[in-house]
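Below is one structure, written out as structure tokens; comments come after it.
Complex shown without one protein chain; remaining protein chains in place.
Showing chain A:
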Amino acid sequence: MFSKEEIAQRIAKEIKDGYYVNLGIGIPTLVANYIPKGINVVLQSENGLLGMGPFPFEGEEDADLINAGKQTITTLPGSSIFDSAMSFGMIRAQKVDLTILGAMEVSENGDIANWKIPGKMVKGMGGAMDLVASAKNIIVAMQHINKAGESKLLPKCTLPLTGIKCIKKIVTELAVLDILPEGGFKLLERAPGVSIEFIQQSTAGRLIVEGEIPEMRLD
């Protein structure tokens, strides 16, 4: 079974040279630590920054320079700053190549729920609805099953939706899966030591298993 760091590490392998990438809060933020060496990637933060750098050194924090998670960060040579409307303009116009975000539930037709638990969590969707509605390439980092062992990969989402028919790839602690255009979770890779049977019983939605399923590799 994969840790959160390993999920992030596996997703990082999907990032290609020349990509502009938006990273969501949580596991997606960790992806920045594993971007393959030798490729040029620009991170977009939707509060208005392209070229997000690492956290500042102690004592060099700047209250005016934060990311979408409200963390103090730095810029890099070649960074640019813009307003919120332009930030979502470049997202809507599909200038951002890849969006990586978390989810509470995903359905077998590519719907995603990640912003609201009725009566419990009242935080808001932030930029998630804009991102999932517009991004051409979205990878979801999520837990396959919750603490009670219940599947989060469902025939149909039970929580209020963030977007419909928009998710194509998922990386969980158990597996890498594609969502097929005609529906269904196609198993691509399994985490080391995890059996196909266990993935099957952890996936409430339709799981498609064809041929040999290799173990995920992180190198």
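Note that in this section a contact is a pair of C-beta atoms (placed from the backbone, for glycine too) under 8 Å apart; a residue touches a chain by one contact, two chains touch by 3 or more; residues count from 1.
One rule holds in what follows: contacts and distances are computed from a predicted model.
Asker: For the complex's missing chain, which UniProt name, "Dihydroorotase", "Phenylacetate-CoA oxygenase subunit PaaB", "Amino acid ABC transporter ATP-binding protein, PAAT family" or "3-oxoacid CoA-transferase subunit A"?
Answerer: "3-oxoacid CoA-transferase subunit A"
Asker: Tell me which of A:V21, A:V41, A:I91 or A:L154 is the one touching the absent chain.
Answerer: Only one of A:V21, A:V41, A:I91 or A:L154 touches the chain omitted from view, namely A:I91.
Asker: In the complete assembly, which of A:D17, A:E58, A:E182 or A:E197 touches the absent chain?
Answerer: A:E58
Asker: Looking at the full complex, which residue from A:G26, A:G48 or A:G102 touches the chain that isn't shown here?
Answerer: Hidden-chain contact among the options goes to A:G48.
Asker: Tell me where the left-out chain touches chain A, residue by residue.
Answerer: Considering the whole complex, chain A reaches the absent chain at 45-49, 54-73, 75, 81-85, 87-89, 91-92, 111, 119, 122-130, 133-134, 160-165.
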